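For this depiction, one protein chain was excluded, whereas all remaining protein chains were kept in their positions.
Up next is chain A:
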Amino acid sequence: MMAIPARRASTLLAGTISCFRGLNISSHGATKAVVATANTNYFKTLPSASSFHTSARRLGLMEFFDDKKNWGEQEVKVGRAWKLDELRIKSNEDLHKLWYVLLKEKNMLLTMEHACKEEFQLFPNPERIDKVEESMKNLEAVVQERNKAYWLLETGETGERPGTKVKDELGRLVYKRFTEHVVPVWMHKQSKESMHQGAAMRRFQRYMREKRAIESRRYRRRIRNHVCGLLRRFPNANLESIQEQFPEVDVGRQRFARRSRGNHRNIA
């Protein structure tokens, strides 16, 4: 049976994993680098960058460019992006490696896009960049899920950046993302919130409320009239489909509206 295509924009994952295991990179090597002074052999003890590899490929700066076969092509065939369910079954190690594989692929594609622009050439299949970005977004979501699960289990709060809804200077509720401080809030001079509470602010709030109410009313009227237009033009339409598309409108009630009346037999 031929393999049903499972395609995504990633380089040979299996190859990179085996290479990684062989090299056995540890932090102990890095801690050898001591404080640099004029008399030490600091730079000689540092591992040379050119001999430091975590994968089998040795293309150097050419890794920023696509395979030479694809230069000047009108179309480059690639698979689709990684889906969330496909990433969820992978271990953290695999995801960590896949991230860098995707990052390098993205850098390569962006380099090629820029190079093609410079040479006034066609950049084939620009959706490849979108596919890589989608894969990376999904990967980050999976990692976030796992971290959040651990944090909620152990601490009761998500480990993500905290925040809260606060009133800004104009009295509007905005989500404020917290920042990290060394001093507690009562010692922090800049945090002394001086919120305006005067008549001007109250007047502004009234006007904002009115404006929002008008916009909301107009929107609801617009979709209500659209539904009436649909009922008029399509007397045999599926009411449930219309209700699904416009959940804010009472479709059953609009059947009897004057605007829904068409030149067809009474269907109510």
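Assume a residue touches a chain if its C-beta (ideal position, glycine included) is under 8 Å from a C-beta of that chain, and two chains touch if they have at least 3 such contacts; residues count from 1.
In the analysis below, contacts and distances are computed from a predicted model.
Missing chain, UniProt protein name, picked from "Large ribosomal subunit protein uL24m", "Iron-sulfur cluster assembly protein", "Alkyl transferase" or "SPIDR protein": "Large ribosomal subunit protein uL24m".
When the whole complex is considered, the residue among A:H53, A:H196 or A:R233 that touches the unshown chain is A:R233. Counting over the whole complex, chain A has residues 2-11, 13-14, 25-28, 67, 77-79, 86, 88-96, 105, 143, 146-147, 150-151, 153-154, 159, 162, 178-185, 188, 191, 229-230, 233-234, 236-238, 240-242, 244-245 touching the chain that is not drawn.
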